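Note that this complex is displayed minus one protein chain, with the remaining chains in position.
Up next, subunit A:
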């Protein structure tokens, strides 16, 4: 009998190496339990609508009209849709070349890319070129495309923050590159220390790795920290000196929960720094419709903007984009609506403002509630969620718990999170899925559960945690970093 072509042994090794904890072991176990009838609170992924956040009304009205243009011909359409939604639908349909059902330009609808460029210019105060903006099926696809261009083999290293969103580690694994970690400093609010960066680069080069790019996630995931302007300048200088392309994951730019460090884009700081840096440092910036106050994860809409890449390189990236033919058109319209929102005076403006503010203010309250809630738990220390959608508390596991985990054949934070899940139905992602310092454990949860459910969730967590700690703690010592 001829051995089959796709047995486990003959799978691409790079595929086997890939880990993506966000939908890994914990999530699978949670799904199993849910099937058995247990109530599960999924806090494993930044998926706002799954936890009850409502979609914004206006964009859904516009896209529904684009989806069924026959409605626009019906004299009664005004009974169901406000006139500004109708006008906007006509606007976006006119930008397509055949409605929602035709492949667009592989880089995305030119008219929408123009709207993105205008948004970037309003936000940063510097002009942006639509030709250097590519729309993608979610920001993740854009990240994969860019990393695919950069990584030639194992010898190519990508600087990635630790903890990081595991899209980066997974993609680098798949592409056969090397992840070069730089550690964020938990005791300094997950701050970025340039000396850590230098050390990481030096170590990598010592091992013969060519460090090609640096990833920053701002606001951070899972850590939530918002980079200061000074920090961004340091980073850009660093990239300039070390000849790295900067990959700026800015998908959470709308999710800011403190006022000391508002969002400032890497591009703005780069331009502010003036020549030669502003003309030489290569930068790719990523954004999405999945986060912010839109939370339209299921649409799969995103873009990347390229700065200081040569036309020949842009051509190659275009070529790769063209193999996928085009990003999905409805999501492109969501993107247009996001970057080109309603204005005061528009009929639907008040409702839009009310809905968006409601969501952002609720998230801000949730960030505070969760941080405080975790900090009130035994052996748990939690930095404030300055931005993004997550809380990343440190769980100081007693040695006996670590031992029990070993016995069960589990990584300690996985062990803890599984027990948390079984006891409370709260599904989190163990910190090991994001990377952390040796012997320091965390879990990631989202700040997305409905406000009215938060107190019950936090007290459920506290009950489990404090009992767990009592069970495994002995009075003399416990793991402490």
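Definition applied: contacts are C-beta pairs under 8 Å (C-beta built on N, C-alpha and C of every residue); 3 or more make two chains touch, one makes a residue touch a chain; residues count from 1.
The criterion applied here is as follows: contacts and distances are computed from a predicted model.
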Its UniProt record identifies the chain omitted here, from "alanine transaminase", "F-box protein At5g49610", "ER membrane protein complex subunit 10" or "Proteasome subunit beta", as "alanine transaminase"
Check each of A:26, A:133, A:264 or A:331 against the chain that is not shown and name the one that touches it. A:331
Options A:95, A:184, A:277 or A:297, residue touching the unrepresented chain: A:297
Contact partner of the left-out chain, one of A:112, A:160 or A:213: A:213
Contacts of subunit A with the absent chain, listed as residue ranges: 2-8, 10-16, 18, 20, 22-24, 45, 47-50, 52, 55, 57, 60-61, 63-65, 67-71, 74, 76-77, 79-80, 96-104, 106, 137-138, 140-141, 144, 148-152, 167, 170-171, 174, 212-213, 243-245, 280, 282, 295-300, 308-310, 312-313, 316, 319-320, 322-331
